[in-house]
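Remarks on the structure that follows.
Here the complex is missing a single protein chain, while all its other protein chains stay put.
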Amino acid sequence: MSYDKRSIPILISLDPSSPAIQQRGIHNRWHPDIPSAATVHPGQTFKLHCLDWTGGQIHNNDTADDIVTADLNQCHYLTGPVECKGAQPGDVLVVDVMDVTPFPEHAWGYCGIFDINNGGSLLCDDFPVAAKAVWDLDGVYATSRHIPGVRFAGISHPGIMGCAPSKELLDEWNRRETQLIAEHSGAVPAVAYPPNPKSAYIGAISALSNDIMEAIAREGARTIPPREHGGNCDIKNLSKGSRIYFPVYIEGAKFSIGDLHFSQGDGELTFCGAIEMAGIVTLRFNLIKDGMKKLSMNSPIYLPSVVDPKYTTQVTFQGISVDKDGKQHSMDATVAYKQAARAAIEYLHSLGYTKEQAYLLMSCAPVEAHVASIVDHPNASVTIGIPTEIFDRDIRPDAVVAAYETGTLKKAYGASHATTIKRA
Amino acid sequence: MSYDKRSIPILISLDPSSPAIQQRGIHNRWHPDIPSAATVHPGQTFKLHCLDWTGGQIHNNDTADDIVTADLNQCHYLTGPVECKGAQPGDVLVVDVMDVTPFPEHAWGYCGIFDINNGGSLLCDDFPVAAKAVWDLDGVYATSRHIPGVRFAGISHPGIMGCAPSKELLDEWNRRETQLIAEHSGAVPAVAYPPNPKSAYIGAISALSNDIMEAIAREGARTIPPREHGGNCDIKNLSKGSRIYFPVYIEGAKFSIGDLHFSQGDGELTFCGAIEMAGIVTLRFNLIKDGMKKLSMNSPIYLPSVVDPKYTTQVTFQGISVDKDGKQHSMDATVAYKQAARAAIEYLHSLGYTKEQAYLLMSCAPVEAHVASIVDHPNASVTIGIPTEIFDRDIRPDAVVAAYETGTLKKAYGASHATTIKRA
Amino acid sequence: MSYDKRSIPILISLDPSSPAIQQRGIHNRWHPDIPSAATVHPGQTFKLHCLDWTGGQIHNNDTADDIVTADLNQCHYLTGPVECKGAQPGDVLVVDVMDVTPFPEHAWGYCGIFDINNGGSLLCDDFPVAAKAVWDLDGVYATSRHIPGVRFAGISHPGIMGCAPSKELLDEWNRRETQLIAEHSGAVPAVAYPPNPKSAYIGAISALSNDIMEAIAREGARTIPPREHGGNCDIKNLSKGSRIYFPVYIEGAKFSIGDLHFSQGDGELTFCGAIEMAGIVTLRFNLIKDGMKKLSMNSPIYLPSVVDPKYTTQVTFQGISVDKDGKQHSMDATVAYKQAARAAIEYLHSLGYTKEQAYLLMSCAPVEAHVASIVDHPNASVTIGIPTEIFDRDIRPDAVVAAYETGTLKKAYGASHATTIKRA
Partner (left out) sequence: MSYDKRSIPILISLDPSSPAIQQRGIHNRWHPDIPSAATVHPGQTFKLHCLDWTGGQIHNNDTADDIVTADLNQCHYLTGPVECKGAQPGDVLVVDVMDVTPFPEHAWGYCGIFDINNGGSLLCDDFPVAAKAVWDLDGVYATSRHIPGVRFAGISHPGIMGCAPSKELLDEWNRRETQLIAEHSGAVPAVAYPPNPKSAYIGAISALSNDIMEAIAREGARTIPPREHGGNCDIKNLSKGSRIYFPVYIEGAKFSIGDLHFSQGDGELTFCGAIEMAGIVTLRFNLIKDGMKKLSMNSPIYLPSVVDPKYTTQVTFQGISVDKDGKQHSMDATVAYKQAARAAIEYLHSLGYTKEQAYLLMSCAPVEAHVASIVDHPNASVTIGIPTEIFDRDIRPDAVVAAYETGTLKKAYGASHATTIKRA
C-alpha cells in the first residue's frame, strides 16, 4: 500500500491568453440552471483555473485605453459551477481555500480606475477619467512600475465565491434590485445592474436547449454585487488557509469562483481596485448536512487564514458622514468611508504621489478600513489605515513634517509620475 | 543636577462618586468660549481625571433602570478645555496618549443597550428595551457576571478627544446638523441632537458673564457625534502609546477629552457599547506650527499604539446592503454593517447566549468590523470578526456543529442568563 | 449590596529613595525559614512595592562609577515572602501578573555593563570596563539620553519570581553549585556564587532568634541564578496579563518577587542588561491542590500575556559554536549565542553606535534570541533578531549599503556618543 498522493487534478483548465468566449467551464451570470462543469466528492482536493474578472480584456501595457473600452457586461467570468456530490438545500458547503496563485507564466496583475461613463468608482466625482497601474507579482511581493516606492506582500484571494441561488432566491434578487433601479432611474453610474442577455455567457455548452439558455441569459443575476450566498464579497483576508461555510440552495450546490486578487485593500475603492489577476485555485469541499440550521446561518461564515502578512504600523485617517460639499448625512458609513479615503489620498499626494496613484494604491495595498463607530448620531466614524512598512521611506507625520521643512518632501518619487499612467 | 522626574501633575481632579454638576474642570458642549480649565506647555506630561460619559448616572448593580432614565442631555462630560501655550489656528496639536486607566478604587465599567425612547441603538428595532452588563476590570482583562464565559484584554482609550471649534466651524456644524434634523423631523430615535441649553454644563465656572454662559448653552454643539476635529470618534485602538495629530482652530487649542472606554468593538453598536468607565488619562502635548498645511490635513491623523492584544483568530460574518425586510439599498455600508451584526448575534445566540448578551458582547469585545468592499453596486460588503480566543470554549463552526449533534450546544452557559440582565 | 471594589491593598510598601537595609518586607536570599512578610488568600488581588535589584545603588546620572562599586552581595532585593493561605507542598501556586509599573515619581531605569572584576557580563572579554545608560520611562516607551535614535515600548515584567525552596531543595542547590565552584576554582568572573553571610538581609525582622537568622545567612541560596522554582528566570514576556504556575515546596508557598524590568532583550546579555527599575506589581494568587502531579510539572509553566508590542520586522544575525578565537566547541549554544551577539554588535557599530551602546541596546530592547538548531554536530545555531521599528531610521542592510555609499552612514548619531557614557 502506498500513502503517496497523486497529483491534484485540474478540473477546469483555462488559457488566460485566449478569448474567454472560446473557453468552457466558465460563466458570467448566477442561475440555478447553468449546468455543472465539473463534479467532486466531499473531501476531494482539486484545482481550477480562473481568468481575470474581465476575461482578458485588460493588458500589461502603459495605457488605460483598455479600461475605457472594457465591456462590463461580460464581467465577471467565473469558473464552474462545480457540483458537490450529495449536497442538498439547507446543507453547508465547507470550502477550504488551499492555494491561490497567478499562472506561473503570467505573473502580473493590474488595478484600474474605471471611467465615470463605464462603471465608475467610489470617488468617481473626483476621478472621472480612467487610469491603470500594472503590478509585477514577484514571489510574495507586488511592485509596480506605475507606482514607485512601494512593495508589499499579497494576501491572494478569490474576490468571488458562492453557490448557485435557487430559483426562488434568484427571483428575490431580481425583485429587490429591479425595484432599486426603478427608484434611481437614470443614475450615472448606475445603482445596480439588471439581468442583461448581452454578453451573457454560460460556457460554450451546446447540450442545453435554446429555451433554457435564453432563460439563463434573461434571468441570470449579474455577478457584480455580493449577496447572501457570498458572491462578490471581496473580503481581502480569504487567502490560502481560509475555510468558508457557504449556504447550499440547490442540489449539488453548484459552486463557482473567480475574480482572483493578488492583494486588495479594504473597500476596493476604485472598483477595479484589487490587483486583479488570472490564476489557479486549489480547493477542497466538505459538507455539513443540514448545516444552515445547526449554525443558525443565512449567509456565509468565514474563518480567515492564520497565514497573513504581519503589517502592524499604520497611519490612520478618519471620515464622518459629512460629504465633500459639507452636507450632513444621517449615520451614513459610506459617506464616512469616502471622506476617510479622501483624507488618505490627500496625505499620499502630499508625499509626491499623483492623486490617481494614491487612489489606486489605497485600493490594492493591504489597507484596513474599520467602522469605528456607527451609533453617534448623525455621524458614523470610519477609519482607513495605511501600513507604513510597505513604503521605502518613513511616511509617518513626523518624518513628513521634517521633509517638508527641508524642502525634500515632494521630490521623492521624481518626475516619472505623471507619465506612467496614461489616459485615453 | 538631578535627572529624576517629579511626579506627573494631575491638572484636573474629579471624583467619580460625586455628582458631575458639583465638579469643575468638565463641560458637556463644544464651544470656543468655554474657558480653559488648565494650561500646559508643549512637551509637558500631565494627568487628567475623567468621569464616565454620563457623569455617574449608571451604577454597578443588576438592573438596567438607570439606563432607562439616564439624562442624555448631560452627555458627554468632557474634561477640559486644556489650553496649549502657543497654539494658533492652523497648527497641529500632537497628543501622546501615555496612559488610560480606571480609577484604582473604581475598577468596573458597564455597557448598555439604550431604550428606543431614550437614545436607542443601532439595532433598536430588534432591541427596543434597555439592558446593561457590568464588567469587572481585572488588570488587563475584563470579565462580567452578566455575560459568562468570556475574558478579554482591554484596549483602553478615550472615546472623545479634540480641540474646540472656532466660531465659524461651530456655526457650520450647527447649520448642517439643523438642516438634517429638519429633513427628518419626528424621527425616533432622532437623527441628530441640536444645541440644547437643558443640562448644558461648563464646569461651575462663575467668572463668565451670564451672556456668555447663555450663548455657550444656546450654541454649544452636542458631543454625541464625531466631527472633523475628532470628537466622539470612538476609535478602539487609540490606546496608550498612540499619537494623534489634531487640527487647531483657535488660540490655545482648547483640547478636551472624555468618554473613556476600557474596551470597545468596532462600531460600538449598542450606542453605549464600549465598556464605559471613569478614569485617569496621562497625556503630553506637542505643537507643529502651521502643521495642517504641512500635513495636508483637515481632520485628525492617528498613529495607533504598537501595544495591543494579539487576538488573531476570528469567526467572521458578512452583511450586505439589503435590510432585514429584504429591501435593497444602494451601496449602504450602514445597512451592511447592521446585517453582519445580526448574523453574528444569531450565531452567538446559538451558542447559548441571550440575544441581548450577544449584542452587548459584540459592542465591547475586541471585535473587528471591516468595510470589505464598497464598489460592487448595489451592495456594500461589511464583515464583522469575533475573536475566538476570548471565549472559554471553542466557538468555531466545526466545534459548534459537534456540540449541536451531541445536544450540548446550548447548555454551556446555563440558566443564569435570563435573569442576570434586568429590564425596567 | 455594593459590587464596587475597594482599592487594591498595598501589602508591602517600600521607598525606592531610601537605603534598602532600613526597610522591611524585603530579603536577598532564598531560604524556607525567612518569615512571611505578608499573607493573602487565594483569589485576593494585592500590590507589592519592589526596589530595583541593587536596592538603590545605581543612580540617574551620567557616570558608571556606581556600577563599578556596586555591592553584588546585596543582590537581589526581593519583596516578600508572601504566604498563600492553604498552600501545601505539591500544590501549584497560580500567579496572575496584573500590572508591573515604575513608581510614578521615579519613572526611570538603567542598564549597565558590569566590570569584569565586579560581576562581569556575557562578553566580558570584549567589554571589561563598566558602562551605563539611563532610560526615561515615558508612558509605554523608553528613550535614553545615552543611546540616541531609539524608542521602544516596554514589556515590563519581574525578572525574579518564585516560591521558597524546601530545606531539601535548598540543600540540593547548595550541593550542586558548590561542586561546580570547586571544579572552577579561581575563575574570573566566578562561575557561581555560594551562600555568603556578607550583606545577607532578611528584612529587619527582629522576631527571629539569632540562631535562625545566622542559619539563613549562612545557608540561604543566592538569588542570581534561575532555578527549578523559577527565580531569576528573566523571561522578557512575563508582562501584565501573564499567568504563571509555580511549584509549591513548603507550607504557605512563601512567594517572593523582584528585579523589575521595564524591558529586556532575550539573553539580557550585559548581566545588568534589562532596563532595571523599582516599581509596583499587582498580583493575584490561586491554588491548584496537588497541581504538580496534575500538570506533570517540576518547574514553572508560563502563559505569557496576550498584550505585547507588535514589533514584527527584524534584522537577524546567526552564531555557531565556534568561539571568537576560532576554537570549535561541541554543540555549545552559549558560544553560538555569544557569536550571534557579536555579529549584531558589529552591525550596530557600523551604524554609528559605540560598541558599548550596541551591547547595552541589545540587552534591553525587545530583541529576540532563538535556538534555531541544536542538533547539527558540532554547531548549535542561535539567531538574534533586532526589531527595525524601534529606530528612527531604516537599519535594514539595503539602507545601510546606500548610506555607506553616500558617506552618510556613521554620521547619524553625531559626536555625542563617546561622552555620554562615562567609565570609572
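First chain written, first letter: the chains are A, B and C, and each begins at residue 1.
Heads up, the rule we're going with is that a contact is a pair of C-beta atoms (placed from the backbone, for glycine too) under 8 Å apart; a residue touches a chain by one contact, two chains touch by 3 or more.
Quick caveat, the model's predicted, so the values are computed rather than measured.
Student: Tell me which of A:G25, A:P309 or A:P378 is the one touching the absent chain.
Tutor: A:P309
Student: May I ask which residue of C:D15, C:E368 or C:D392 touches the chain that does not appear here?
Tutor: C:E368
Student: Give me the chain C residues in contact with the hidden chain, please.
Tutor: 121-122, 172, 176-177, 179-180, 184, 189-193, 224-228, 230, 232-237, 245, 266-271, 273, 288, 291, 294-304, 306, 312-320, 322, 326-334, 336-337, 339, 343, 346-347, 349-350, 368-383, 385, 396-397, 400-401, 404-405
Student: In the full complex, which residues of chain B touch the absent chain?
Tutor: Its contact residues with the unshown chain are 310-313, 389, 393-394.
Student: Spell out, residue by residue, where the missing chain touches chain A.
Tutor: Residues 2-8, 45, 60-61, 96-99, 104-108, 134, 136, 138-141, 153, 240-241, 282, 284, 305-311, 389 of chain A touch the chain that is not shown.
In the analysis below, only the chains that are shown with their structure count from here on.
Student: Mind having a look at which chain is the central one, using mean CA positions?
Tutor: B
Student: CA centre of chain B versus CA centre of chain C: separation in Å?
Tutor: From the centre of chain B to the centre of chain C is 39 Å.
Student: Residues of chain A touching 2+ other chains?
Tutor: 312-313
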